[in-house]
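All protein chains of the complex are present and in place, except for one that has been dropped.
First chain written, first letter: the chains are A and B, and each begins at residue 1.
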Amino acid sequence: MMRPGRTQEFPQGLAVRPKKSNGQGKMAFWLLLPALVAVFGIVIYPVVRTLVISLFEVNSVMATDTPFVGLGNYEKVLSDAGFWAAIGRTFYFTVTSTVLELVLGLALAGLLNARIRGRWVLRTIVVIPWAVPTIVNAALWKGIFNAQYGALNGILSQLGFQSDYRAWLGSPTAAMNAVIVADVWKTTPLVAFFLLAGLASIPNDIYEAAKLDRASRVRTFFSVTLPLLVPSVSIVLVLRTVEAFKVFDIIYGMTRGGPANGTQTIAYYAYTSAFSDQSYGMGSAISYLIVIVILLLSAVYLRALRRSEMSLL
Amino acid sequence: MTNELARRTVLLGGIAGLSLTASACSVTGGGKSKGGSGSGKGTISALFMKQAGYSEADIHGMIASFESKHPDIKVKPTFVAYEALHDKVVTAAPAGTYDVELIDVIWPAEFASGGLVTDITSKMPEDWHTRMLGGALNTAEYQDKYYGVPWGPSTKLFYYNTAMLQKIGASKADLDTWDHVLAVSRKLKSHGVCKYPIAWSWAQAEALICDYAQLLGAFGGSFLDSAGKLHLDSDAGVKTLTWMCQTLKDGLTNPGSTTFLEDDVSKSMAQGQTAFSLNWDSTYRDLNDRSISKVVGKNGVMATPKGPSGKQPGVNGAMALSIAKSSKNQDAAWKFIEYVTGEAIQERYIKSSASNWKASYDKPKVIATNKPVFDAYKVALRETILRPAVPGYNKISQGLQVEIQKALLGKKTPSKALRDAQAASNT
């Protein structure tokens, strides 16, 4: 990665691997104990239980006849075309929404950080979509895109852009893109605030120095701002990817996976398998496959980011 | 000292693992709470849904009068959204949270075969078979056993906009068959009375299957073959789906239909944009509610038009009250169910929901509360078409929804779509 000369003056304290010293293990244990108890105390039983269930054929939560099938559920899922289609749709959703949110979020963070009049007004406005609960957001955009009385149809017709109302959620691709629009509207401000916090920790004198060097603004952005934003961007990238890959609520609220399964993402697929179909073993296996995919994705990111020497891992 | 953390973490995990194996009665961790008939008194928990049919206030009223008759039983109601009801029943089953559960007509097979609800055949009085409407009784029937008592029969009725009909000089008599409905629709379209005369709830949801089932019945079809096996790609099925696609192609069906649920259909009628639709009984009330409708007093309702087969069965959309298998107080639960499904209570709340009982429909006082709907019901509930009562119904339904939508969106031919749905249901 290209590194700007100035960052070398960044304090040595940023070196990732701390010096070894004695007794830190004990201290770390006590510091981490509350977190370990609070998280794993709740999660470990379900995690193990679900893993066990994924190895059995369980066709009802009350099933008593549950033959052990080993990796049978996994084989079945992996050979199911519906699973791969859902994975494909989830990747499309994840990549498109994350890229859009990151790019727009970066621009928005820059805008929020810029010297403009009434900046606090803009900052307040930007918070709003983020504050709208996902379930409401889904209902809101479902209303906006409605084929019969939706606001989008109304405004486009009144402005003369279309002669007739359209079913915006009517085709699989269009519906998926509509869901992405709804997600981007709600989540971009969150991303922007994350990046703003990152921008906020960039010392001003670095910019002053860049100005003295007569660096162009574009160059300053790419050679100063962006590298220093790497920690924030990496957090956002990992978190958004994970969240997007698990997307459920907005699909549940907006399209319920339709039309023609066009918005059925992998988490929704797991949910319907486990609960609607009561193929509980299959649903558990799909859940674990989701975890594996997310882990792989995150590992790729983290490997790339470790080179920036700012990562914990 | 340095590996302290790792060691203790492993220890924590180990403890959790041990406690897991120790408690493992079944794979799901459930089945610990065995149900029982109980003492016939005490507190029972009942799961209801929030909307359609009986309101929360109605149910509180029923509970109050039940408790005054049975002072030794207390009923604790819980209300959830219809969308959450199925999954609530499923997740609560291993823990035995509820005694009485409201279930939809499409779930008995699944819940019965999965061991979530109890068989109540022996509890049901003999005369119910003659006194209850045939189209209601079968609601919670699976393999000749009963797993719940219907609580308000319901089916989809045919709604029409009388003002639009007047404009082209047509009347209710012209709507007796689906062919005639299409003919009138063409006229409405060519006269510019409305752009898309018919709206359907064809979104990817159970609503689509309800419409499809009702049409399938009119085309003389069924989901099952004569041997009782699932047969989705029957000739009648292909004809039905082809007919549906054709109405879209001819511009008689609103193209937004593939995104509509019942609510959207009702609203497009209320807007005055749509001439015809299938919808549940509660729609009649909504269409005549001035605060939400622009077509007050311009609505007609009747039983679904006849198809080429001359039949006109309504789709069975009733709910039923069941006893959870993990309930420890099943006798008290039964007393409650028997009381609230009784003729007296159902007639007292007839404004909210129709009655299970044949006798109710002969009482002028009862009929007068909602005459147009009851007149339509008299015809529609004579015979209802059931969505297939098979344990894996949800999965089959979802597969069928997707395939039907693919045909509607022109991505597959109707026969190919139904063949694929059938093939998927076999795996």
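What we mean here is this: a contact is a pair of C-beta atoms (placed from the backbone, for glycine too) under 8 Å apart; a residue touches a chain by one contact, two chains touch by 3 or more.
Definition applied: contacts and distances are computed from a predicted model.
Colleague: The chain that is not shown, which UniProt protein name from "Hydantoinase/oxoprolinase family protein", "Sugar ABC transporter permease", "Stage II sporulation protein E (SpoIIE)" or "Lipase" does it carry?
Modeller: Hidden chain, UniProt protein name: "Sugar ABC transporter permease".
Colleague: Which of B:Lys88, B:His231, B:Lys298 or B:Lys325 sits in contact with the chain that's absent?
Modeller: The single option touching the absent chain is B:Lys88.
Colleague: Of the listed residues B:Asn279, B:Thr341, B:Asn370 or B:Gln422, which contacts the missing chain in the full complex?
Modeller: Reading the full complex, the residue touching the unseen chain is B:Asn279.
Colleague: Who touches the missing chain here, B:Thr242, B:Gln271, B:Asn288 or B:Ser309?
Modeller: B:Gln271
Colleague: For chain A, which positions touch the chain that isn't shown here?
Modeller: 11-21, 24-25, 27-29, 31-32, 34-36, 38-43, 45-47, 49-50, 61, 108, 111, 114-118, 121-137, 139-141, 143-144, 148-149, 151, 154-155, 157-158, 165, 185, 189-190, 193-194, 196-197, 199-205, 231, 234-235, 239, 242, 246, 248-249, 252-253, 267, 270-271, 274-275, 280, 283-284, 287-288, 290-291, 294-295, 298, 310, 312-313
Colleague: I need the residue numbers on chain B that touch the omitted chain, in ascending order.
Modeller: Those residues of chain B that touch the unshown chain are 2-6, 9, 28-30, 47, 49-52, 55-57, 78-84, 87-88, 91-92, 94-95, 97, 262-263, 266-268, 270-271, 273, 279-280, 282-283, 286, 290-294.
Definition applied: only the chains that are shown with their structure count from here on.
Colleague: Which part of chain B faces chain A closely enough to touch in the complex?
Modeller: So the residues of chain B touching chain A come out as 1-5, 8-9, 12-13, 16-17, 19-20, 26-31, 86-87, 90-91, 93-94, 110, 113-116, 195, 199, 203-205, 254-256, 258-260, 264, 267-268, 271, 273, 325-326, 391-392, 394-395, 398, 401-402, 405-406, 409, 411.
Colleague: How about chain A: which of its residues touch chain B in the complex?
Modeller: 22-26, 28-29, 32, 36-37, 40, 44-45, 48-49, 52-53, 56, 58-64, 66, 146-149, 164-165, 167-172, 175, 255-261, 272, 275-280
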